[in-house]
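Complex shown without one protein chain; remaining protein chains in place.
Chains: A, B and C, in written order; residue numbering restarts at 1 for each.
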Amino acid sequence: MTENERVRYVPLKEAQCRVHGRTDKSQDPLPLFWNGSLVEVNVTGSELWIDLEVDYENYEPWAGCDINGAFLSRQMLMPGRYRLCLFRGMDPKKVKNVRFFRELQAMSEDDANHILIHGFATDGAFQPVPEARYRLEFIGDSITSGEGTYGALEEVDWISMFMSVSKNYAVMTSRALGADFHLLSQGGWGVLCGWDNNPHNNLPFCYEETCGLLHGSVNEKLGAHKPWDFASWQPDAVIVNLGTNDASAFHQPVWTDPATGESFEQHLETDGSWREADIERFRQAVIAFLKVIRKNNPKAHIVWTYGMLGYELTLPITEAINRYRAETGDGNTVFLQLPNTTRETVGSHEHPGAKSHERAAGVLTEYLRTVLEGV
Amino acid sequence: MTENERVRYVPLKEAQCRVHGRTDKSQDPLPLFWNGSLVEVNVTGSELWIDLEVDYENYEPWAGCDINGAFLSRQMLMPGRYRLCLFRGMDPKKVKNVRFFRELQAMSEDDANHILIHGFATDGAFQPVPEARYRLEFIGDSITSGEGTYGALEEVDWISMFMSVSKNYAVMTSRALGADFHLLSQGGWGVLCGWDNNPHNNLPFCYEETCGLLHGSVNEKLGAHKPWDFASWQPDAVIVNLGTNDASAFHQPVWTDPATGESFEQHLETDGSWREADIERFRQAVIAFLKVIRKNNPKAHIVWTYGMLGYELTLPITEAINRYRAETGDGNTVFLQLPNTTRETVGSHEHPGAKSHERAAGVLTEYLRTVLEGV
Amino acid sequence: MTENERVRYVPLKEAQCRVHGRTDKSQDPLPLFWNGSLVEVNVTGSELWIDLEVDYENYEPWAGCDINGAFLSRQMLMPGRYRLCLFRGMDPKKVKNVRFFRELQAMSEDDANHILIHGFATDGAFQPVPEARYRLEFIGDSITSGEGTYGALEEVDWISMFMSVSKNYAVMTSRALGADFHLLSQGGWGVLCGWDNNPHNNLPFCYEETCGLLHGSVNEKLGAHKPWDFASWQPDAVIVNLGTNDASAFHQPVWTDPATGESFEQHLETDGSWREADIERFRQAVIAFLKVIRKNNPKAHIVWTYGMLGYELTLPITEAINRYRAETGDGNTVFLQLPNTTRETVGSHEHPGAKSHERAAGVLTEYLRTVLEGV
Partner (left out) sequence: MTENERVRYVPLKEAQCRVHGRTDKSQDPLPLFWNGSLVEVNVTGSELWIDLEVDYENYEPWAGCDINGAFLSRQMLMPGRYRLCLFRGMDPKKVKNVRFFRELQAMSEDDANHILIHGFATDGAFQPVPEARYRLEFIGDSITSGEGTYGALEEVDWISMFMSVSKNYAVMTSRALGADFHLLSQGGWGVLCGWDNNPHNNLPFCYEETCGLLHGSVNEKLGAHKPWDFASWQPDAVIVNLGTNDASAFHQPVWTDPATGESFEQHLETDGSWREADIERFRQAVIAFLKVIRKNNPKAHIVWTYGMLGYELTLPITEAINRYRAETGDGNTVFLQLPNTTRETVGSHEHPGAKSHERAAGVLTEYLRTVLEGV
C-alpha cells in the first residue's frame, strides 16, 4: 500500500462528529450500544479511517458504513483495536457524508460485546453535520433488531450476522422521512415478558437507562446504566413495536429461574382464549409503559405498531391503549397495524425479511407523514 | 351478421345457472341488486347471448363479463330489453365459464335503476356450475362499491361509471382465495350515520332484508324488501369495512331532514377530540351491528376491517369490538387494519384506486388464509 | 330513463372531432378501419352519445372508450345502427376529453366487418382538440393487434375478443410519450409471407393504400383501397414490428393456393439453418419495405423492433438493415430488440400478455425518448 502522508489522526473528541443513538457521550472511547447507533461526519479529503476497539465473548458485533447516503459495506468486526478505512481515493475537495453504524442489537447475553470509537484518521477536514428535520424513537424486539433480514431462508441459528439495521423498517422509515432515529430493541423480549415467559425480558424495565439491558462491569463503566437524559433528545414520534413475544409466551411452558426458583407463565384457557388475569397483566404492562413513555416524551406522537409477526394481540393492545387514553386524556397516542409477514416476504429464521420490512416501512412512513407533515 | 341458426333461447329458469349475490331467486326476470351480483354458467357451444331488461332514472347501471376467469368487457347498459352477446366464435365443444356481473352498487338514490335477467340464447348446452370452496360476505361503503377504481384522478363527479367490482379489493380477495362472495355496500353510508350526519344512511338498518336500501314499488315487487334467508348462504367469513363515513360525520355540519325537521350531528370538542356521547353512540352502533351479524351468521369468522381512507376511528372501533367480545364471549370476531390510500395509490374522486385495492386485498387475503386454511 | 331534453344530435361532420388512424375522411359515415382508429372530442355538457353503424359476418368488432385519458369501457359491438351513451351525469360546465376507439384489428378475413360513425348527441358544446406533440406509426402483426392481451391463459380460439389496443405496447408507448398514433397490423402476417407460408399475407403490399388488406365491395366503397395520403400525416417515427410470422413460416409446410395451385415455402436445411435463398428473399423483403417506408416518410426515424415472440430472425433482420443503410446511406433507420415473452408475461393464445406489452413499451418508450427528446 502506498502510504498517504497527509493523513493525520483526529481523536473523536476533536472531530466534528454527530453521534446517533443513546450512549454516554462523556465516554472516551465512545461506545455504540444499540443497533443503529452510529457516528456521522462530513469530511473533505481523499480518505477516512476509523479507529475502533472491539470485543465480545460469544456474539460478535457487526457494523456497516453508508457514504453519501448509500450503503457501501457490512462486515463482522474482528476483536481488537485497529483502524478500518471507510473510503479512499475520493475527490479531496468534496465533502463526503459518512455514517459508520452498528448493525447488531445491544447484546444482553454477551457482557463483553462492544464497539468503541476512538477517533478518525484523514487527510481532509471535518465540516458541520446538520440535524435532520425529525427525530424518531423506535422500541421493539427481534423485528426492530432486524433479525431475519440477512441469511438464507433455512437458517435457524440465533446469531449476530442475521440481524441488521441496514435492512430494517425503522431505518427505512427514518430515511424516507428524513429523520434521525434511536432504536431500542432486544430479540425475544416483550412489554410484559419474553417469548419464553421470562418476566425480566421486557423493554420497559430498562427504558429510562441509557442501555439498561446490558450487564457486567465493563458496560457499567461505559455508562450503560446511567439514567438517560430524555431532555437531550426529544423525539417527534415514539414508535413501539412490542407484543409479538408476549403473544408467544401464552403458547410456551412456564419459565423458572434455576437460581431462585421464581417462575412465571401466561396461560391459555382450554378453549384457546387468554386467561383473563394473564391478558389483563399484559394490558396493564402496555398501559404502564405508555405512561412512562409519555412522562419522558411529553410532546411526542406515540404510535404502538403491531402485526409483522401475527395479529394475535391486536385487540388486547388496543384495549390497553383505549384505557390509557380514557384514563389520562392523552389523545396523542394511537395504534397502527403493520402488515403480517407472508411466505413471499419472510426472511431467515422465520422472521420478517427485507421485503416485509419494506412493506411495513411503507405503511408506517405514509402514516407518519400524515402526522408530521399533515399530508 | 351471419345468423347462427343453431342458437336457441333458454329462459333463465331452464338454464343451469348459479346466481351470486343476495336476490330473490323466485323472481322472473331475476334482479341483480347489489354490486358483484352475477349469473354464472358453464356452457358449451360457439356463442352465448344474455337477455336483459335495464332501466334507471339518473344513474345508469354498468355491467361486466368474465370468461374462464378473465375480464373481457365492461360497459354502460343502455335502457330497454335486449340481448347482448357474451362470446361468439369459440370452440363449440369446450365448456366456457361465463360470469355476467353488475359493476354498480345498489342505488338507493335511483328507484328505477335495475338490471333484470330474462334468459340466455346459445347453440351450446349448459353444464353444472360447482360452488367455490369458501363463501365471503363483505359489508361496506364507497370503498366496497369500488368508487374511484375507474376514471381519471381529477374526476369529482359522483356517477356510476367510476364504481366497480372488476377492480375491487373484495373481489380480488375472493378470487385469490377461491371464494364465492356477496357484497353489500353503499357509498357515503356508515355504521351509525352517513358522511353528512344523515342517521338513516347506515348499513345495519337494512342488513336483514334482501336489499333493503332500495326504494319504490318496482324494487318492492322485485323482492328487495323480503327478509334475507340467512340459512340459504352461510358465509365462512363476514368482512365489515365501515367507519369511514362515520369519521367524516364528525367534521360535517348538522344534518336536518327538510321534511320532518329531524336533525342529527356528531360533534368534536374544541380540542379536536370526539364528544364522548357521540363517539359512544358510534361504538354502540358497532356493538349492535356485530350482534346482528353474529345472530345471523353463528359460525362465521367476523373481521372488522378499516383504514383504506384513514385510520381515524381505529381506536373507537377496537374498543367496541373489545366490549362486544367481553360482553358476549365471542372470540371469533377480530379487527384488521387495511393500509391507507396514498398519493401513489389513489384513484378518481379521492377514493382508493386499483393499486390501493390490490394492496388491501393482499393484506386481507393473507389474513383470511391464516383463518380459513390455517396457513 | 329520464330523458334529457337538452340533448341534440350533431352529425359527425358538424362536430369538432379529431379522427385518428388511417381512414377516408371524406366518408359519411366514417369508417374506423384499423385497430386504434378512434374519434376524439373535447365536449362540455352532462352527457354524450355516439351514433354507430356496425356489422360483421363472423368476427364481431370490439370498441372501447377513454374519458379524460382513463379507460372506462370495452365491449363487443352488436350489429345494427344505434346510439351508445359514452358518459352521463357529469359536470356540464367542464370539458371532457373522450376517445372512442376500435379495439379490433382491420379484419382481412371478414368483408362485412365495420364500425361506422354517424355522429354524436349531447347537451354540451364541442371544443377544439389539439394535436399531440409527436406522431408515431406502428406496423405489425398479431403482437401489434394485441392478440393475447385479453382472455384466460388457456384460450386458443382465434377470435376478436382476445385482441385489443387498450392493453397494447404501441398505445402504451404513445401515451407515455404524449403521441398520436396510427396502427397498421394483421395477425399472422409478415414482411415476406404469413406464418403458414402464404406469400400474400404481408404488410408491405398494402402499405400505400388506406387499408388495403380489406376486401369486398363495401370496404371498396368506404375508401379502403384509396391511396393513402402520406403528406397528410407525417410521423416522427415509424416503428415496424414484423418478422415473427416470417420466422414461423420456416417451420411450416408448404402453402398452396387451392384455387390456382400456386405454392410457396421457406425451407430449413437439414442442420436446422435457413436455406440461403429463402432467408435472402426474406432479407430482400425487409430491404424493399424499408425503401417504401422511407420514400413515403422522408424524415421519420425508422425503428425495426423485434423479439416479443422470439429472437430467431434477429440477425437476418439486422443484416437487411445494414445492407439497406449501406445501399441508401440512410442513417436514420435502426434496430431495437424488444424483450421476449416469458411464462410470467404470456397472455392468452400463447401471445404476449399485458405484462409483456408493458415491458416492451418500457424499452421502446425509453429508446424513443432518446431520439425524440434527446434525453
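Assume a residue touches a chain if its C-beta (ideal position, glycine included) is under 8 Å from a C-beta of that chain, and two chains touch if they have at least 3 such contacts.
Here the structure is a predicted model, which is why all the values come from computation and not from measurement.
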{"item": "Neighbouring shown chains of the undisplayed chain, as defined at the top", "value": "A, C"}
{"item": "Full-complex contact with the absent chain, from A:88, A:175 or A:281", "value": "A:88"}
{"item": "On chain A, residues whose C-beta touches the chain left out of the figure", "value": "1-2, 55-60, 62, 67-76, 78-79, 82, 84-91, 112, 150-152, 154-157, 159-161, 348"}
{"item": "Hidden partner interface residues of chain C, rising order", "value": "271-273, 307, 311, 314-315, 318-319, 321-322, 325, 331, 334-337, 339-340, 342, 362-363, 366-367, 370"}
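By our rule, only the chains that are shown with their structure count from here on.
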{"item": "Furthest chain, CA centroid comparison against chain C", "value": "A"}
{"item": "Residue-number overlap at the chain A/chain B interface, same or different (half cut)", "value": "same"}
{"item": "Mean-CA-position distance for chain C and chain B (Å)", "value": "38"}
{"item": "Distance from the mean Cα position of chain C to that of chain A, given in whole angstrom", "value": "57"}
{"item": "Cα-centroid distance, chain A relative to chain B, in whole angstrom", "value": "43"}
{"item": "Sequence positions of chain A contacting 2 or more other chains", "value": "none"}
